[in-house]
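Only one protein chain is missing; all other protein chains are in place.
Letters are used for the chains, namely A, B and C, taken in the order the chains are written, and counting of residues starts over at 1 for each.
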Amino acid sequence: MRLDVILRIITKLLLPFMLMFALFVHFHGDFSPGGGFQAGVIIAAAVVFHALVFGLYPTQKIVPMWFAELLMPLGVAIYTGVGFLTMALGENFLGYNVLYFDPKYAQERGVIWIEVGILTTVSGTMISIFYAFAGRGRQK
Amino acid sequence: MAAGPVEVGSFNFMDQLPALQVALPMFAATLAAVVRKGNIAWLIALMTSLSMPIIAVLLLHQTFEQGVISYEMGGWEPPIGIEYRVDTANAYVLVIISIIAAIVMPYAKRVVEADIPAEHQSYYYTMYLMCLCGLLGITITGDAFNAFVFLEISSLSTYAMIAMGRDRRALMAAYQYLIMGTVGATLYVIGVGLLYAMTGTLNFNDLSGRIADLGPQRPVLAALAFITVGLSLKIALFPLHKWLPNSYAYAPSMATVFLAATATKVAIYLLVRVYFTIYGPADIVASHDVDTLVLILSLAAMFVASFVACFQLNVERMLAFSSVAQIGYITLGISFASQTGLTGGLVHLVNHAFMKGALFMATGALMLRAGSVKLDDLAGIARKMPITMAAFVLAGLSLIGVPGTVGFVSKWYLASASFEAGQGWLAFAIMLSSLIAVIYIGRVVEVVYFREPSPAVERITKEVPVSMLLPMWLMVVACFYFGINADLTANTAASAADVFLSAIGNASTGGE
Amino acid sequence: MSEALINMVLLTLLAAITIGVVRARNLFGVVILSGIYSFLIASVMMVLDAPDVAMTEASVGAGISTVLMLGVLYLTKTHESVPNTTSYAPFFVAAAVFAMLVYGTIDLPPFGSADQPINTHVGPDYLARAFKETGIPNVVTAVLASYRGFDTLGEAAVVFTAGIGIMMLLRRRKKAGEDGEAEK
Partner (left out) sequence: MLEDIVNYYNYFITLFLMSAGLYIVVARGNMVKKLVGLGLFQTSVYLLYLSPGKILGGTPPILGEGFTVFANPLPHVLILTAIVVGVATLALGLALVVRINEAFGTIEETEIFENGSEVDPPEPDNKAGGL
């Protein structure tokens, strides 16, 4: 892992594009294949990629374990939160129509938020799982 | 509420009950995962568990008042959207699960502190809440695929809970359960997929009408077979029960209590829902002898599993085999497809939950003080823990079916149903298998009361705390209260049975 | 017809890979083959006009699953031991399921036809309504996030449940550097 300067530089160059691609997949999910789940997986892949090239501990300096673990419940909480919000506004659970005066935009608004929830949970979970497996070590 | 301009209304608690029943534990689980302190997570789980019966009872009340409640998730009308469909039958199951959850939670604190390392306790309660959420979700939903998703939520959390047992064999138990449970769930999905390909819908109610139109075509029949086998794996219907004994024996005490009292019941409910609501109008179950098959397997479970239970050296394993046998009673009642039989099966759902809950709470208490539930290690322990063992004996009497206990009520209904069906010998079989229960409960009683305590037992100084004894005795009292005054449980079970039977087609009379 | 042909070729390859997976004893090979299997099935999904699913299967089946399994092989071992006894029972179980499935699927509507129940009952309603009601042209996203949004909540909950379960099983809090708070 000493002489792989090219690998490291290319990784650093690639990572922003990976994250940008994830955002594209996320927000363009309304118009083309993709969405929160796929974007979450790509974000997690970027972190895993970083960890493979630079090692586990440098990566955990940037994305700490506790942060990844926090993302897991946070996403589900956002998702159910949207449900409770629509409920409080008088619609049924996850009935997005009340989120805006025009139902069409209200739907889009609701969809964006729940996709954020999925993205959060999925990326957090995938990163945490990777950390958990990687941190296990071959011998006790 | 269909799409279209929607005015901002106001929150109506009574209308939102079905969603709250499932969404609250899910949200609480995320909170419990964030706090990372075992005590606070327990408090969150306790609060949620205590609020669940309130919602469930209100729902049951609503079904009595206004009949079937249809709740449209996201405001989309079924079958476009997912529907929560609450009738007396599933409200009844919701009440059972949530009451058990509410009783288990106060008990849980001490055993979890003993079983689970401190840094994992909050996650453990998270898993419990997700399991509760999954079980409630399966029960309340009116959509076949949604039921699968929640089945997996409850299963995955169950595997994780079982694997946290102190014994390393808990890991193997969890792994085997994971394999068999996933095969079961996948078979269920195959069945649903075949139905979907034939009808184009996933909504129970919609499916029911469309299958009645299709009649007994081959994919429909194959779907029935796949769903039956898949759910039987989840139910642990004999001979697909291999995962259950080890899972219950090696899981942490709290998981054993909770799962033994609830998990298999929900799978049974789902199977009954499929048989009666989906296949009922087409009258396929009875005309293709599926009920006879279930009857034979139930009988086999009642005898073989009870018999195996007699030879167990580990009390929790013994009770687990007894659970397999008791599941046989429930499915026996269902196989009659008659008012009395179904009532018997459904009332045994709640009765078995109470008595097994009490029994496993007692073994959990033994585990906490004696560190083992092997029969040899428990000699004379009744002298040290008289209150726990008294609860064990009383719940055991109920398991045997002594008059005045809930076990007797269930067996009374089942026996009457056998006579009604013109198969009196079944009543005799029910009695005979109860006698086997006398043997295995008797063995435990003999060891704990009449043998000299071992040095390890001598070292036990005190009973378990009141927070554990109280829930345990609450279950025992329920075993006797509903045994003497069975109106509440039996009448509700009878209304639930009516719901299921009302769906059966009038093409033939069904059943035997 | 060419669509159907590509579909059939890919499916045949899939079956061939599956035979390889069944027969291989080297677990490393098994994992790689199952990765190829996932890519192939993702291609089949593309042919079946399901790009969303294909994308997910490629990233999940060939990506995450393969990485996790390779990780586990690194932690455990890479060769499967050959059992001393051969049993025909598993074969009969598989054959029985196969027979049951043949029985069940032989009356299903033929592949690719537009007039089968699933293409006449609920499915077309989504295609007709989705854009009008949600403004989302990708109907899969509209159904996923809105019409059946509750299933997707369940899906997120499944991921969350598995994640917490794995953390409980595998995480070691004590180790320095593993936890941001515990560092130093």
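The definition used in the following text is that a residue touches a chain if its C-beta (ideal position, glycine included) is under 8 Å from a C-beta of that chain, and two chains touch if they have at least 3 such contacts.
Note that the coordinates shown come from a computational prediction; the quantities given were computed from them, not determined experimentally.
Novice: To test your reading of the contact rule: which positions on chain B touch the chain that is missing from view?
Specialist: 145, 148-149, 152, 156, 159-160, 163, 168-169, 171-172, 174-175, 178-179, 182-183, 186, 189-190, 193-194, 196-197, 202, 246, 313-314
Novice: Since one chain has been left out of the picture, which residues of chain A touch it in the full complex?
Specialist: Counting only chain A, the missing chain is touched by 31-33, 37, 129, 132-133, 136, 138-140.
Novice: If the missing chain were put back, which residues of chain C would it touch?
Specialist: 3-4, 7-8, 11-12, 14-15, 18-19, 21-22, 27, 30-31, 34, 37-38, 41, 44-45, 47-53, 56-57, 60-61, 64-65, 68-69, 71-73, 75-81, 83, 87, 89-91, 93-95, 97-98, 101-102, 105-106, 108-114, 116, 118-119, 122-124, 126-127, 130-131, 137-140, 142-144, 148, 151-152, 154-155, 158-159, 161-162, 165-166, 169-170
Everything that follows uses one rule, which is that only the chains that are shown with their structure count from here on.
Novice: Counting C-beta pairs in contact, which chain pair has more, A-C or A-B?
Specialist: When A-B is set beside A-C, the one with more contacts is A-C.
Novice: Averaging over Cα atoms per chain, report the distance between chain B and chain C in Å.
Specialist: That gives a centre separation of 30 Å.
Novice: Using CA atom averages as chain centres, what separation in Å is found between chain A and chain C?
Specialist: 20
Novice: I'd like to verify one number: the distance from the centre of chain A to the centre of chain B, where each centre is the average of its C-alpha atoms, in whole angstrom.
Specialist: 36
Novice: Of all residues in chain B, which are in touch with two or more distinct other chains?
Specialist: Within chain B, the residues that touch at least two other chains are 3, 26, 29-30, 33, 73-74, 126.
Novice: Could you pull out the residues of chain A that touch at least 2 other chains?
Specialist: 69, 72-73, 76, 80, 83, 93-94, 96, 103
Novice: Hey, which residues of chain B end up touching chain A in the complex?
Specialist: Result: residues 1, 3-12, 16, 19, 23, 26-27, 29-31, 33-34, 71-75, 126 of chain B touch chain A.
Novice: What residues of chain A sit close enough to touch chain C in their complex?
Specialist: 29-35, 37-38, 41-42, 44-45, 48, 57, 60, 64-67, 69, 72-73, 75-76, 79-80, 83, 93-94, 96, 103-105, 107-108, 110-111, 114-115, 117-118, 121-122, 124-126, 128-138
Novice: In the complex formed with chain A, which residues of chain C make contact?
Specialist: Going through chain C, the ones touching chain A are 51-52, 54-56, 59-60, 63-64, 67-68, 71-72, 74-75, 133-138, 140-142, 144-146, 149-150, 152-153, 155-157, 159-160, 162-164, 166-167, 169-172, 175, 177-181.
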